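Omission of a single protein chain aside, the complex is shown with its protein chains in their original locations.
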Amino acid sequence: MDLAVVIAIQVVYTVALLILISAGLAIVFGMMRVINLAHGEFMMVGGYATIVAVHAGVNIYVAMLIVAPLVVGILGLLVERLVIRFLYGRLIDTMLATWGLSLLLIGLATLIFGNTTTGISPPIAGFPIGDYQVNGYNLFIIVMTAVLVVAIYAVLSGTRWGLIARGTMQRADMASALGYSPDTVYMVTFFAGSALTGLAGGMLAPLVGLVPTAGANFIAKAFITVISGGASVIAGLLSSATLFGIVSEIFNFSVNSMVGEIALLVAAVILLRLMPQGITGRFFKGRM
Amino acid sequence: MSSVLETRGLAMLFGGVTAVDNVNFRLDRKELRCLIGPNGAGKSTFFKCLTGQLKPTSGHIFIEGEETTGWDPHWIARLGIGVKTQVPSVMDGLSVRENIWLSARRTHGSEKARHLADDAIERLDLGSIAKSLVGRLSHGERQRVELGIVIAAEPWLILLDEPAAGMTADEVGRMAEIIAELNREAAIIIVEHDMQFIRSIARKVTVFSQGRILVEDDVDVVMRDQRVRDVYLGKKA
Partner (left out) sequence: MADSEFRHAAIVIAVAFVAMLIGPSLVDNYTLTILIIYGMLAMSLGLIWGFGGILCFGQAAFFGLGAYAYAVAAINIGESTVPFLLGIAVPFAFAFVLGAMMFYGRLSDVYLGVITLVVTLIFFKFINSTAGPEYVIGTARLGGFNGVPGFQTLNVPGYSNWYIYDRSFYYFCGVALLVVYALVRWLLASPFGRVAIAIRENETRVELMGYDVRLRKTVLFAVGGAIAGLAGTLFASWAEIVTPGMFSLAQSAEIIIWCIVGGLGTLTGPVIGAMILAFLKFLLGQQTVLDSTLILGLILVLSVLFLPRGVVPTIGLLFSRRGLGRRKRVDRGGARRRMRDAANV
């Protein structure tokens, strides 16, 4: 019984983690059709921002929930203005440019922080369930992710800004005819996506030893979660994260974590092979 | 007389929308048939089911008695069927001659393919631009290049989707002549909007409306049909 609860928590945690690391990418790809291959490095920057702030004496919750999103949001704003806005509608070129950006950020981080691992410890202690020890911080991540999903949904469907943004993504010409500047909407959306990514990076900072190349661990997972998810930002994210989370945890428990990781990647390849139309079909035909 | 192309109960659904609904269609050898109908009547979807670009949801397609339902486009093309798409589908980065040569080259050796390409270029009066890149040609010229691609493969059944669209009056006239000439050797199906053009070439016409065949008759009969006027102009209440 205790074991079942622990496993259940572990699976939910894996799913939540996938959602958390993919949310920013999903917003940017789902709404702007921009694939940001520097997504992992944005998280890495969020992580460093949190660690630096904590070392400077800032409260850890302030550091990861406010400082990290702000820093990465501003970074995203810069990137959008300097690079991405020239490449709208050129999906492949955007991927290539942001890939360059990811290398650039790795190089910069190496320059500043060196090639060593840094980290901070989780602010929440663990607690026991029966004979098993449960990591308290994992529960915090689950709760925060749930709050985040609800918040994204509320903003997109319930607010005026969400409506304008969704309208602009569908018909930029109509939105501008109605008096909304697509340029501004893209900018704000990219800022929001980047800030979310920074938030994820900040929240993961206590969990991982941070190195400048840490982003590579996230980008592939986030990338396939988002792409497999499909047209709807929220539903797509939830469904593919759940699927991949469960698959990887099954192999994680029955073999080892390495096989779990590989199983996740293989599952993605199979999924994309089986449903090539299901997702892109809607993406690129339905409402371009 | 045996039909060379036949569909039975052909239907195509997109999500909840029925684009083609239970269509039974027959085409005779060397027949020239026009498909007309208002926008969204299902002509182009029907057309794409025939060429293999779309897989029908249900129903059957037979070409010369052989069932081709769900075949890939290249298998259908290999039966000897030439297809001209709505927007000229040509290779922009290659020359006119290369475009047409590639089409003939699939079934013939290089030498024979060159002859067939030269032949098609002459028939379509493309000689002066044979070496130009297709991407730099006008719309009308591109339409002719695509027709050249179709002709060079020596098809016995030709499917043309709006061959006269976006052409000047002169070009439309010449297109009608070319089609009449092609029809001596091949059966042809034409999807078209331009009523003038249809009058100038057609004998039998099939009218689509809301995914179904509304009428199928001689062009003059169809033009006088009240139902056809209704679907085109909207019914008076």
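Letters are used for the chains, namely A and B, taken in the order the chains are written, and counting of residues starts over at 1 for each.
Simple rule for what comes next: a contact is a pair of C-beta atoms (placed from the backbone, for glycine too) under 8 Å apart; a residue touches a chain by one contact, two chains touch by 3 or more.
Since this is a predicted model, take the numbers as computed values, not measurements.
Engineer: List the displayed chains that the omitted chain touches in the full complex.
Structural biologist: Hidden chain, whole complex, touched shown chains: A, B.
Engineer: Please pick, from A:50, A:102 or A:240, the residue that touches the omitted chain in the full complex.
Structural biologist: With A:50, A:102 or A:240 as choices, the missing chain is touched by A:102.
Engineer: Please give every residue of chain B in contact with the chain that is not shown.
Structural biologist: 51, 53, 72-74, 77-78, 83, 85-87, 89-94, 98-99, 102-103, 105-107, 110, 133, 135, 146, 149, 153
Engineer: Considering the entire assembly, which residues of chain A contact the chain that has been omitted?
Structural biologist: Touch with the absent chain occurs at residues 35, 83, 86-87, 89-93, 95-97, 99-108, 110-111, 216, 220, 223-224, 227, 258, 261-262, 265-266, 268-269, 272-274, 276-277, 280, 284-285, 288.
The rule we apply is simple: only the chains that are shown with their structure count from here on.
Engineer: Roughly how far is chain A from chain B, centre to centre by C-alpha average, rounded to an integer in Å?
Structural biologist: For chain A versus chain B, the centre distance works out to 48 Å.
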